[in-house]
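A protein chain is absent from this complex, but the other protein chains hold their places.
Order of writing sets the chain letters: A and B. Residues in each chain are counted from 1.
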Amino acid sequence: MEDLKLELKHKIIEVLNLEDVAVEEIKDTDPLFGGGLGLDSIDALELIVLLDKDYGIKLADPKKGKEIFQSIDTMAKFIEENRTK
Amino acid sequence: MGHKIAITGMGIISSVGNNVEENFISLTTGRHGISEIQMFESRHAGHIKTGEIKQSNEELVQHLQLNEDNNVTRTSLLGMIAAKEAVENAGISDINAFRTGLISSTSVGGMDITEKYFYNYEDFPEKQKYIDAHDAGNSSLAIADYLGLKGMVSTISTACSSAANAIMMGAKLIKNGVLDRVIVGGTDSLSKFTLNGFNTLMILTDSYNTPFDQNRKGLNLGEAAAFLVLESDEVVKKEDKKVLAYLSGYGNANDAHHQTASSENGQGAYLAMQQALKVSGIDKEEINYINVHGTATPNNDLSEGIAMIRIFGEGNVPEFSSTKAFTGHTLAAAAGIEAVYSILAIQHGIIFPNLNFKTPMEEFNLVPVTELRKKNINHVLSNSFGFGGNCSTLIFSKP
Partner (left out) sequence: MSSVYINGVSCISVQDTLAEDFFGQFKPENSVPIVKAIEPAYKEFIPAAMIRRMSKTVKMSSVASHYALKEAGIEKPDAIIVGTGMGCSQDSEKFLKNVIDNQEEFLTPTYFIQSTHNTVAGQIALALQCHAYNFTYVNTSSALEFSLLDAKLQLTDDEAENILVGSTDEQTERTMELYQLRHIIKKTEHFPVDFLTSTTKGVLWGEGSSFFVIGKNKTENSYAQIRDIQITNKLEQQETESFIEAFLVKNNFSLTDIDAVILGFSGDQESDTYYKTAINLFPESALLYYKHLSGEYNTASGFSTFMACHILKNQQIPEIMMINSIKKNAIKNVLLYNHLLGNDHSLVLLEKV
């Protein structure tokens, strides 16, 4: 799980083009949206695609993303439970 | 008081008809144009339906009798057909007889060809002529050339409000005496690029779009072109032209909320409608019909509904319908085709139905007109809202 969390932090920085953010700055329980990173609904769509492309999880309802992407913790937990890749 | 601009001609091609007459028949017989994708290859064919025009580029080229060595893309081909009909409808025999301009609009430009060959043009020397035709401005130059027009030609690209803005700008040029006559409107063809772009935003429905319905799932894309001919009062008088309708009001405002989503209280939409009413000098109670933007996305219809209530008052919103269930959302052309439909509504005293509607939205008490309804229509308000917060409203009036 710890590996997955670290992997997620790297991927988020890459996919969302967060050039100035270091992996250490993203805490596991920090809110991803509405927090310091300044992510918005377009980023949520990007993360939905990430779930599909890298972990084989298809999210039909974009509104579910709100719960899943609350923090690195919630994201990692959801992926562990649902990944097909 | 407002300054009305005369509309003396119109032309259109869409998935429900190749000209004004055919479009009218479809609208009055409830025949929509949403179908499976057949004219281009896509992974989404069979899953996502569109308002596709069932004519290939080759067929369009033949119809227009263009030279074999042309480099005209689909967007321009559709534009030529509609612009030609508009010019003929306006009884124009010598397009350069007066100071004439063309303001077209597009978001796709030449992308339907570009996306086929972009990475391997080197292997297709006979297709390389299309490299010159990719940019948006080229489509307007191509349409102007086809019409034999020499004058002020411009292209607007503000996403889904584009054609409304083209119409607005044409009116301003006539009002200020810069031009005597302007052909205004827009054109967009379908393309894999656009289809996939909208798909990534998760605002496409996998079925038929249901504007203003509680259970709406998103839009169907479409392709179309439509143009109006605007003429100054002097030309109308001199040439004894029949006026189809007047453009009596217009307004453009920016939501400044988000790149693609509309604000909750529909501020941009509200400001655009307010401005259009102000310019027209018409009281809001006199609006008989609203052709709403009504794309059937969760976001637009809510935001637009709220803005209409803010303008007209709870319980006082005029009868309205979205014609996008017929044609799909034709992007830059949308405001153009809906301008034609608004004028048809005035001419024939008919409100076209908002197809596929079943359940009113929870948030407010707005129910669109769902059956063809006869009604004397003096003034129509038409909304078009695009990405980048670009909100435009036009008001058409009976002559």
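One rule holds in what follows: a contact is a pair of C-beta atoms (placed from the backbone, for glycine too) under 8 Å apart; a residue touches a chain by one contact, two chains touch by 3 or more.
On a predicted model such as this, the values are computed, not experimentally measured, just so you know.
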The chain left out touches which of the shown chains? A, B
Tell me which residue among B:E231, B:D255, B:D301 or B:E338 touches the hidden chain in the full complex. B:D255
In the complete assembly, which of B:T205, B:Q267 or B:T323 touches the absent chain? B:Q267
Identify the residues of chain B touching the omitted chain, counting contacts across the whole complex. 42-44, 102, 107, 111, 114-115, 118-119, 121-122, 128, 131-132, 135-138, 140-141, 144-145, 149-159, 165, 169, 172-173, 176, 178, 192-193, 196-201, 252-260, 267-268, 271, 386-390
Of the residues in chain A, which ones touch the absent chain? 15-20, 37-38, 42, 45-46, 49, 52-53
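In this section, only the chains that are shown with their structure count from here on.
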With centres defined as the mean C-alpha position, give me the chain A-chain B separation in Å. 39
In the complex of these two chains, what residues of chain A are touching chain B? 40-42, 45, 48-49, 62
What residues of chain B sit close enough to touch chain A in their complex? 200-202, 258-261
